[in-house]
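Partial view: only certain chains, each at its native spot in the assembly.
Every chain is named by a letter (A and B) in the order it is written, and numbering of its residues begins at 1.
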Amino acid sequence: MATSPLVTDEDAGPRVKAVFDDIRETRGTDYVNNFWRALAADPATLERTWQEVKAVMGAEVALDPLTRELLYVAVSATSGCSYCVHSHTAAARAKGMTDAQYGELLAVVGLAAKTNRLAEALQVPVDEAFLR
Amino acid sequence: MATSPLVTDEDAGPRVKAVFDDIRETRGTDYVNNFWRALAADPATLERTWQEVKAVMGAEVALDPLTRELLYVAVSATSGCSYCVHSHTAAARAKGMTDAQYGELLAVVGLAAKTNRLAEALQVPVDEAFLR
């Protein structure tokens, strides 16, 4: 249950409506997912967040769109955000993530979690070789 | 300063020596970094962890080696492990990560951290569309 109401199309004021319209046009779908409807309670945060998502996730520059989604899933699983894991796993599949790629993604996320905690517990000093 | 001594080649017993030798051969370098030297205080954990790293990070199956390193950096930055960030950023550069790719990696990690916390704060319910 959200701590804020989910803004419907009917309740959307002009600033919110403009963002919802842009989400629909950019993604080529009529569906506006709950994250944006929850954020819409604060139009300024909605606008800034959508602009950033569009800029970071939209244009293909140096990392392809699927790689960016895999990174998103990895961050979401690591920081323990259930909504984010669900939405970005679905997005990664929509962008072509295969079962084999998903399996490897999980293996890396799990391994990194383990070695991260071991390095923290041991307080391993950074090797000179890794400093620029 | 590590909470355990870093095991040198001279101090390494046969089980530790065998892992150090395999690290050197697998990576084609004489350098064994501090993480393995700290883990070496417990040969069983050293062996298991190295076997897993070799299996997960070594063979190219569905994700290329650079993508796996990018995922490792993303997890390490998200869980806040300084050693891990340093070592895997260096590894990603060694595997060809460009400055532009690093810039996008950071942009995704930062954006995902932001939207993760917003989704948590708002307790956004998962959309039906994202459930399998």
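To be clear about the criterion, contacts are C-beta pairs under 8 Å (C-beta built on N, C-alpha and C of every residue); 3 or more make two chains touch, one makes a residue touch a chain.
Since this is a predicted model, take the numbers as computed values, not measurements.
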Where 2 copies are displayed, count of copies in the complete assembly: 6
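Keep this in mind: only the chains that are shown with their structure count from here on.
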Rigid-body rotation angle, chain B and chain A, from Cα fit (steps of 5°): 180
Centroid distance [mean C-alpha coordinates] between chain B and chain A, Å: 21
Complex interface listing, chain B residues touching chain A: 1-4, 6, 31, 33-35, 38-39, 45, 49, 52-53, 56-57, 61-63, 67-68, 70-72, 74-76, 78-79, 81-84, 86-90, 98, 100-101, 103-105, 107-109, 111-127, 129-131
